[in-house]
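Only a single protein chain was left out; the remaining protein chains are all shown in position.
And now, subunit A:
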Amino acid sequence: MIRQERMRVVKHKEIAHNIFEMTLIGQLVNDMKSPGQFVHIRVSDSYEPLLRRPISIASIDRDILQFTIIYRAEGRGTSILSQRSIGGEVDVLGPLGNGFPVHEASPGKTVVLVGGGIGVPPLYELSKKLVEKGVKPIHVLGFQTKDVVFYEEAFRELGETHIVTVDGTRGHKGFVTTVLGDLKPDFTTYFTCGPTAMLVAIENMYPDKKGFLSFEERMGCGLGACFACVCKTTDQTAVDYVKVCSDGPVFPAGVVQI
């Protein structure tokens, strides 16, 4: 069930340069089904800015009705959100979309989780769920530079973790594909979220592996009604487009034309 709820901020802090972690409490958490889903947040009660912001869910604690988002305060909307105080309220619509299929990974098997920048957060809840199930995750997390690296320890607690930065100031130097090329991990399934160029590179790197990719596209409604966030599919015979917000944001490898 999708709800619109004014949720209370219980934690909010900057965890890396312009990267914020916000924890919210409310009934909406009861309906969060899978890692990789997102919420649509109204950052202002006025018309400025007008549209909601889609932000992925980084972790869920159903027992205490709390969930956490990690976002980059980059544009006007997220900068306004970053000013929100603990104890204040946020207008949240969600949970939205279909997340990562945890059932596609089998207990005892190894999977690879590849994240890039602000695509890393949804992989955290995914990893927690996989570990609970007895799956062994290998995390490869890419960032621009050391100042924007976050959750390194949190991921290490869940499994093997490799950090890579473009400028080499933290972890390996280069891209996630550089690390994966060196590691040559033996795995059954990959899950990835990040910039489109990274998704393309991962899909091309493992054409024969089962994989799941989380996409991002500019959204209007977040519900599937406005047709703003469509992507072409590779299947030209049946449904030849999908909506990132309601059909995704997670799709099996090979479904979306990238």
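In this section, contacts are C-beta pairs under 8 Å (C-beta built on N, C-alpha and C of every residue); 3 or more make two chains touch, one makes a residue touch a chain; residues count from 1.
Operating definition for what follows: contacts and distances are computed from a predicted model.
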**Prompt:** For the chain that is missing from this picture, which UniProt protein name fits: "DNA-directed DNA polymerase", "Multiple sugar transport system permease protein", "Dihydroorotate dehydrogenase" or "Fumarate reductase subunit C"?
**Reply:** "Dihydroorotate dehydrogenase"
**Request:** Have a look at A:V10, A:A154 or A:L223 and name the one touching the chain we're not showing.
**Result:** A:L223
**Item:** Residues belonging to subunit A that touch the chain removed from view
**Value:** 1-2, 4, 42, 47-52, 93, 217-231, 240-241, 246
